[in-house]
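Let me begin by handing over the structure; questions about it come next.
Every protein chain of the complex appears in place save one, which is left out.
To keep things simple, chains are lettered A and B as they appear, and every chain counts its residues starting from 1.
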Amino acid sequence: MTDLLEANELTRHYQVRSGRGPFAGKATLRAVDGVSLRIERGRTLGLVGESGCGKSTTGKLVLGLIEPTAGTVRYAGAGMPPINTAAWRTLRRHLQMVYQDPLGALDRRLPIGVQIMEPLAIHGTATPDERGERARTIMDAVGLQAHHFDRYPHELSGGQRQRVVLARALITEPDLLVCDEPISALDVSIQAQVVNLLLDLQDRLGVAYLFISHDLKVVRQVCHDVAVMYLGRIVEQGDAGHLFAEPAHPYTRALVSAIPVPVSKGSPRRERLLLSGDPPSPIDIPLGCAFHTRCPFSTAQCRAETPVLRPHGDGRLVACHRVDEPALRTAA
Amino acid sequence: MLVFAASRLLRAGLTILFVMTFAFVVLRLSGDPALLIMSVDAPPEAIKAFRHAWGLDQPIWDQYVSYIGHAMVGDFGKSMRDGRSAIQLVLERVPATLAITLPALALKLGIGIPAGIYAALHRNSFADRLTMAVSVAGFTMPSFVLALLLVLVFSVNLGWLPASGADSATNAILPIVTLGAAGAAIMARFTRSAMLEVLGQPYIRAASAKGVAWHRVILRHALPNAAIPTVTIIGFMIGSVVAGAVVVESVFAWPGIGRLLVSAVANRDLAVVQALLMVIAASMVMANFTVDMAYGWLDPRVRRTMVRS
Partner (left out) sequence: MIDPLVEIAGLTVDFEKDGHASRVVAGIDLAVAPGEALGIVGESGSGKSVTWLAALGLLPTQARVGGSVRIAGQELIGAPMRTLENVRGRRIAMIFQDPSSCLNPVHRIGWQLVEALKLHRGLDGNAANAEALRLLDQVGIADARRRLEDYPHQLSGGLNQRVMIAMALAGQPDLLIADEPTTALDATIQAQILALLGRIRRDTGMALVLISHDLGVVAENVDRVAVMYAGRLVEEALGQDLFEAPRHPYTQGLLAALPALTGPRRRLAAIPGTVPEPGKVPAGCAFAPRCPLAEPRCLHEPPPVQPVGFLHRATCHLQVEAGFSAWALPRAAE
């Protein structure tokens, strides 16, 4: 199966001021620091991490919405054209994005039917008569009813608005949909609705997802593969189910142990790995392994040498010097 | 902090220079002073002599350089009407202006701020609506209309207060009230909205939840935060303490900076106008500078600190 999208050593740095006033020192904010990933047709890759890890920036880099400082993005075998060129705009038909705040992503003054049809008008892919028809079809596919066509965003609920955003993103039949925290702002019961919908749409339309979220449970439900990010780098990557059941990288282990789940008496005891302190700022990434300041297993090598992603078991990639040591498995 | 102050001072100096240059250019473009001061049918030789005496026949650039050069050492030229030092004329009038603008400022702050706070604390009550209505009336009414109304009521009809001139302290009352009214109105409105904004913040509710008594929440938690945006307006008001009374001084024939400015512009008395503008710009700029410094003192987030992890 050919890769739909391939990103290689994506890097994005920002030059910032480290203080205030006209004479403040310069510093570099390393938002994304060498990320490589592959998304296959019709499959879902999850990107997880806490705030400041660079997952949203990676999502935008993958779509070509921002230019990387270094590294390449290849879509369907061809390089990503520069932003706002005609070629780039044509490519938007195949690459779409869904955001966390559906109300902010919609125009308050236009009825949602018009907004759903808009991409077709922009790309000129359907005659004006067909547009209405296709809009209604896609609305049906996302679970909106025909009478919603003339409603305004503020007249709909949060879950309905997110469906509108999905409909608008999917009407051009894209190959890849980047979802950046698409359900965090919704209630639990509505989250389940949207999650089911995303899975159904993938079955029916064959669209691939890059699913960015801090919620590990949802990522596990929706994604085939998942990559864990920390301070701009991927620290572990692999099959979602296996990764969360048996995390290898200490950060992943800490993340998984931090997720509270309602467990029943019969379940096996979960590992408890509490990290101390706060994550460092992306302006001031520690040398060597970025995680060593909070890692319970760090050694001199971790402080000096940056680990690279290496295969660890079945299809898993882990960036850790000590991951193969069996003693670490039970230590906590 | 020192670097911050130095950079602000530099900016202030540049602003004053800009104002002086602007005044210089506009004044010379807008009409010939020689023709205005000497009447139109003066003999051409007299006009020529006048021009030469005041250096008006020199190229513009030379005039400018000469002017700035002299200004640096404190010589701002002479008045074309009576030959006295321009800056001397201006500074002589400042005390008279301050005699009405400073009490007016006290009025603006002393009435405006408490009214605004009260309105915010009793939002949507009758008192709040009344205060806001009066406030709108206060700042929409042009000052000369208010001045004339006050004169009508208190001088003409009631005979309590004199209508113009600067003979005694009672002459100052009407000008002060006129000046203070609009400012108090603006202050009330602004303070109210700043307070409302602050009262809606989570930390106010958290302070109440802590058990802090309501009056202390207002005084120690809300007010210090509401002061931050309010300081901008106060800074502006302090800045206009020197220049803000032009219309009022004219209506009440009060011998201050404002009246001098009006007559000097009418007469194209270049040096005096330029000196006036420089003094006004300097006071505005100093007020802004003080406000900038005050921000740093009032709002710790503005101070130059690095983000700690």
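Note that in this section a residue touches a chain if its C-beta (ideal position, glycine included) is under 8 Å from a C-beta of that chain, and two chains touch if they have at least 3 such contacts.
Just so we're clear, the structure is a prediction, and the values are computed from it rather than from any experiment.
Of the chains on view, those touched by the hidden chain across the whole complex are A, B. The residue from A:172, A:191 or A:237 that touches the chain not shown here is A:191.
Residue in contact with the omitted chain (choice from B:213, B:253 or B:266): B:213. Only one residue from A:41, A:214 or A:322 touches the chain missing from this view: A:214.
For the chain left out of this panel, the touching residue among A:255, A:309 or A:323 is A:255. Taking the complete complex into account, B:225 is the one of B:101, B:225 or B:240 that touches the chain left out. Listed residues A:278, A:305 or A:324: the one in touch with the omitted chain is A:278.
Think of the hidden chain as still there; on subunit B it touches residues 201-203, 205-214, 220-221, 224-225, 228, 298-301, 305, 307-309. Where subunit A meets the chain that is not shown, the touching residues are 50-51, 157, 159, 187-193, 195-196, 199, 214, 216-218, 220-221, 241, 244-245, 254-265, 274-279.
The criterion applied here is as follows: only the chains that are shown with their structure count from here on.
For this pair, subunit A with subunit B, the centres built from the Cα atoms lie 55 Å apart.
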